[in-house]
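Missing here: one protein chain of the complex. Every other protein chain is in place.
What follows is chain A.
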Amino acid sequence: MSETVETPHPLEQLPGDLMMWVLIVSELLVFGAGLAAFLAVRIGDPAGFAAAQDHLHRAAAGLNTVVLVTSGLLAALAVRAREADKRLRTRCLLAGASVLGLVFLVIKGMEYADKAAAGIGVETHPFFTFYYLLTGFHAAHVLAGVIILGLVGWKDSPRSVEVGAAFWHMVDLVWVLLFPVIYLLR
């Protein structure tokens, strides 16, 4: 007698909430289009973009990458902890992820203050128009993510924690693409 093993439908394989994935894909499309537009505009003035980029603090942005990636780890560990019904550990991990999100925003705020003090604004150069637009929009997502992590830490059902962490990983994912394109590519 042969046994048939049913493979789940692809939609059932998708981890977490389908609507969260719709949000993740739509956010990736928005940021993806922004980064592609940035490189397309750079074609007309690569030297000007390189000179403008020299005003950025690459090491601080690199540190922020470490902060965000570590925050993502804590959020992912929180999902595992909630699945294991370790609620206190879940909340501590989510709090840690939120604090690192705030550290990211503080470093970003210092970066903006530094630019403002140097008289660099949105209209200084097209590079900075994209810089403020893309990093500012991303920072708004980080702030939203910190609030969401706080909410799912409070209402900590396994599904809420998984969805909140997925949003946070999307923020993480956008940054690992945005950071090299804006800060590192010469």
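Throughout what follows, contacts are C-beta pairs under 8 Å (C-beta built on N, C-alpha and C of every residue); 3 or more make two chains touch, one makes a residue touch a chain; residues count from 1.
Methods note: contacts and distances are computed from a predicted model.
Not shown: a single chain whose UniProt protein name, out of "Nitric oxide reductase F protein", "Hydrogenase-4 component E", "succinate dehydrogenase" or "Sugar ABC transporter substrate-binding protein", is "Nitric oxide reductase F protein". Screening A:R42, A:R91 or A:H141 against the full complex identifies A:R42 as the residue touching the chain left out. Contact with the omitted chain, checked across A:G62, A:G109, A:G136 or A:P158, is made by A:G62. In the full complex, chain A touches the hidden chain at residues 10, 13-16, 24, 32, 35-36, 39-40, 42-43, 46, 54, 58-59, 62, 65-66, 69-70, 72-73, 75-77, 80, 166, 169-170, 172-173, 176-177, 179-181, 183-186.
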